[in-house]
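With one protein chain withheld, the remaining protein chains of the complex are depicted in position.
So, subunit A:
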Amino acid sequence: MSRLDRTRTSAHQLRPFFSSQNLLNRADGSAQFDFGESSVMCSVVGPAEVKLRDEKLDRATIEVVVRPLVGLPGIKDKAREQALRETLEPLVLSGLHPRTGIQIVVQTMKDDGSILATAFNATILALLDAGIPLKSILGAVTCIVDAETNQILLDPTTQELANAKSTHTFVFDNKSSITSDSTQEDKEAVEVSTLYSDSTGLFSEEEYFECAQICYKAVQAVHGFIRTAVQKKLEKEQQQIHS
């Protein structure tokens, strides 16, 4: 089956990834992450000084700011801020930096669907670049259930999102990976490693779990990509010593 964006042939195919770390000069960490024509830039400042009223005595304060592609931030952006903050708070080992602030700014650069998933992936890369201590890394993927064909399409574009019956975004950590092909263990792994899930539209329970399963498998590729990106950066830094 050919997809609406014509570059992909399969429903379970992701668009090509692209990432770049350490782009911004004045932030402590920054990264860009692309899913095809969707692009998000993220900057991290911290652990830095924090306003006295936001200061927490036993851990770092995490502040997330989401900037839209154009115009002023609206309700949608505030919802994304909350989603990012609530997912990251348990992931960041904020107890290691009490009475400090970690500010994360997420800016959409190009919007062609799946922005929330792109933002999650950009944020984790920026956090890794900033050297913020984390419990694990995460990876995010969006999928839709097509209104006409009832097929599950991974990583939808804006065009495909318009035909969606329901949209699902899943975020998984890298602690448990698929060890066998048995679906039972698979299901457990999906449940254990889900950090965040956001669904809109009408869908059945079966559809939801099928989406989760498919996204979980796709996220393994995202994890692999993040690992390669970090590895390349480190090798570049170390080449003088090891050559």
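Just a few scattered comments:
The working rule: a contact is a pair of C-beta atoms (placed from the backbone, for glycine too) under 8 Å apart; a residue touches a chain by one contact, two chains touch by 3 or more; residues count from 1.
Here is the rule we go by: contacts and distances are computed from a predicted model.
Of "Ribosomal RNA-processing protein 40", "Actin-related protein 2/3 complex subunit", "Eukaryotic translation initiation factor 3 subunit L" or "FA complementation group F", only "Ribosomal RNA-processing protein 40" is the UniProt protein name of the chain excluded from the display.
When the missing chain is restored to the complex, the residue among A:11, A:65, A:109 or A:134 that touches it is A:134.
Contact with the chain not shown here comes from a single listed residue; of A:99, A:165, A:187 or A:217, that residue is A:99. Interface residues of subunit A with the unshown chain, by the touch rule above, are 28-29, 45-50, 93, 96-101, 128-131, 133-137, 173-177, 223, 226-227, 230-231, 234-243.
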